[in-house]
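Heads up: the structure comes next, in structure tokens.
Every protein chain but one is kept in place in this view of the complex.
Letters A, B and C mark the chains in the order given here, with residues in each chain numbered from 1 onward.
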Amino acid sequence: MISATRRLALGFGLALGISTLGIGASAQTPLRNDNITLEEVLAAQRAWGEGLVRIATAHREGGVERGRAVAGEILDGAYGYAAGPVLFKPTLTLAPQTFRITREGALAYFAGGNPAFANDGGFAFNGWTRVEVENAAIFIHGRTALTQGNVRLFDGQGRVTTVDKSWGFHRDEAGVVRIVLHHSSLSFTR
Amino acid sequence: MISATRRLALGFGLALGISTLGIGASAQTPLRNDNITLEEVLAAQRAWGEGLVRIATAHREGGVERGRAVAGEILDGAYGYAAGPVLFKPTLTLAPQTFRITREGALAYFAGGNPAFANDGGFAFNGWTRVEVENAAIFIHGRTALTQGNVRLFDGQGRVTTVDKSWGFHRDEAGVVRIVLHHSSLSFTR
Amino acid sequence: MISATRRLALGFGLALGISTLGIGASAQTPLRNDNITLEEVLAAQRAWGEGLVRIATAHREGGVERGRAVAGEILDGAYGYAAGPVLFKPTLTLAPQTFRITREGALAYFAGGNPAFANDGGFAFNGWTRVEVENAAIFIHGRTALTQGNVRLFDGQGRVTTVDKSWGFHRDEAGVVRIVLHHSSLSFTR
Partner (left out) sequence: MISATRRLALGFGLALGISTLGIGASAQTPLRNDNITLEEVLAAQRAWGEGLVRIATAHREGGVERGRAVAGEILDGAYGYAAGPVLFKPTLTLAPQTFRITREGALAYFAGGNPAFANDGGFAFNGWTRVEVENAAIFIHGRTALTQGNVRLFDGQGRVTTVDKSWGFHRDEAGVVRIVLHHSSLSFTR
């Protein structure tokens, strides 16, 4: 049982002084709140970036096998493939394998080495050291949230790759937020 | 356009220091958040109680006609009949008119005077002066929230009526919270 | 169209009969649909009635111990206590134990035998043989649905108990529908 105050504390980092509202919802009213919060969305974005760096680091320090193993773990934590198809359009996929609706296709994109996806070299194995997210706008609806903006990926040589990115996040029953939509593209240039 | 900070300020009375999260969602990121908040739920409960007292006061001071007019206004603000059926089981209705799915049935219950609902005397016309809500538990899901607990209605003579009450609230696109379910019953006694 | 609808209720990975819409959603478009359907709501109501009869039958044929064991199983399948508080106001509870927000309180109500709930005799042990649900109105929102109406409980002697009942149902990630709100009351009579 989660009290109102504790649940809010988890969601927003604050203790709502409900008693001051004077209508009898005490600080201990049991509360179940399914909705995703803005903080959870921002934390999930940050976790995505940290995950990418973790894969790159594992690859650099432990080789391809190790990188691939970590990529699988990160993928299972960050994406909702266990619950259904994920709408995933990675930055660099080639038609007709543009969309990676299944876990297998996503893992091939991040970590390569899958003959069924021969064009995939392993996007996460590019020496990434840091990720920045700049949101242009956010939309929250129930357990889901949509974000759109720029993501900048830095490697160890100081090079930066900027992509346009839309994410859809979903908060499951256990409170875990996972990606259900991911559309990434290089900026259009003339 | 509502900035993240302003929207959160409306919903929770606080300014999230998003910039401290360090991931580039500035304090001005445009945000659309459809979800109902705990504060909105508690405010809607309080508004229901204040509305009942307003009807009773209008009736006492202005007579039946005035009471009925105010009841209609309160009803339109507090209940979601304009958007569809409302699941409303008032405390004192008699079968076969137990459920008041339409606005007409709800108005008859609160303000009487409708020959089609001959047993309705006008529940709101009982001299109510104060309402207290004590929530037993709350469930929040998307735009909707469910509450259950006791509501105590006080009249001018110091008498109190306690009812068991469940409410379902729905936050519409304009941010207005309306009742979509209301089940009220006298306590069971042996 | 029937099969499309049926399969939508099941979740994703299905074959949609939407080729007639002519816009390129092929018969194999992977779909994840979180929403609860009307059919699922009606099935959950039916399951509640069948569960009550199963408990009564187990009690009659196997005694109190057996009845209590079955009640626990039915409860875990039908109610959402594993995911948080449930807003449960049973028909016959006495203040100050009116609301049964925890599993323990719900089990005591259905199967008695808990000294902490001394007034509970075991509501499910009343020889129920059949349950009828008559909905007055239904509200569906995301994974949740609200229903309100009459429920009639029949025992083996041909006696019928009619209650006014509101239910809130929630469909979880695995597609299982569980009760998150339940308000039951005897009809008001003068």
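What we mean here is this: a residue touches a chain if its C-beta (ideal position, glycine included) is under 8 Å from a C-beta of that chain, and two chains touch if they have at least 3 such contacts.
From a predicted model like this one, the values you see are computed outputs, not experimental measurements.
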| note | Filtering B:Val41, B:Ile55 or B:Ile101 for touch with the omitted chain leaves B:Ile101
| request: Over the whole complex, note the residues of subunit A touching the chain we left out. | output: 84-89, 91-95, 98-99, 101, 136-139, 141-144, 146-150, 164, 166, 168, 170, 180-181, 183, 185-190
| note | Per the touch rule stated above, subunit B touches the missing chain via residues 1-2, 30-32, 34, 83-85, 101, 142-143, 172-173, 180
| remark: In the full complex, subunit C touches the hidden chain through residues 1-2, 4-5, 8, 16, 18, 21, 23-26, 29-36, 38-39, 42-43, 45-46, 49, 132-143, 149
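Going forward, only the chains that are shown with their structure count from here on.
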| Computing the C-alpha centre of each chain, which chain sits at the greatest distance from subunit C? | A
| request: Please work out the Cα centroid separation of subunit A and subunit C, and write it as a whole number of Å. | output: 35
| subunit B: which residues touch two or more other chains? | 136-139, 141-143, 149
